[in-house]
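With one protein chain removed, the remaining protein chains of the complex are shown where they sit.
This part shows chain A:
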């Protein structure tokens, strides 16, 4: 099994674990942790499709551009993952803030209590 295939299998496992955690675990904090795991799985898949056996996609000053383009991995996916990490962090911050507010109100983090529709 080569490196790329192993990354795909790992990311699939992470996505499945994340989906299980979001829908079947009854604790808001654990739900949010599961969301992060799901997001990491997607990020890993995104990086793995750009991997072609090359080096890290950072252009050092003493490497000419055509050599860099031949030797490195696909840099676009890395840029996308950086953007996605920033977005995920901001979502996470807002969700944690709101769950603190709801915890102060109900004194519990059970999803069946503080996410209940009425």
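In this text, a contact is a pair of C-beta atoms (placed from the backbone, for glycine too) under 8 Å apart; a residue touches a chain by one contact, two chains touch by 3 or more; residues count from 1.
The rule we apply is simple: contacts and distances are computed from a predicted model.
When the listed names "Cytochrome ubiquinol oxidase subunit I", "NADH/Ubiquinone/plastoquinone (Complex I)", "YeeE/YedE family protein" or "Methylcobamide--CoM methyltransferase MtbA" are checked against UniProt, the chain not shown comes out as "NADH/Ubiquinone/plastoquinone (Complex I)".
The chain not shown here touches chain A at positions 15, 18-19, 22, 28, 31-32, 35, 38-39, 42, 45-46, 49, 76-77, 80, 83-84, 87-88, 90-91, 94-95, 98-99, 101-102, 105, 114-118.
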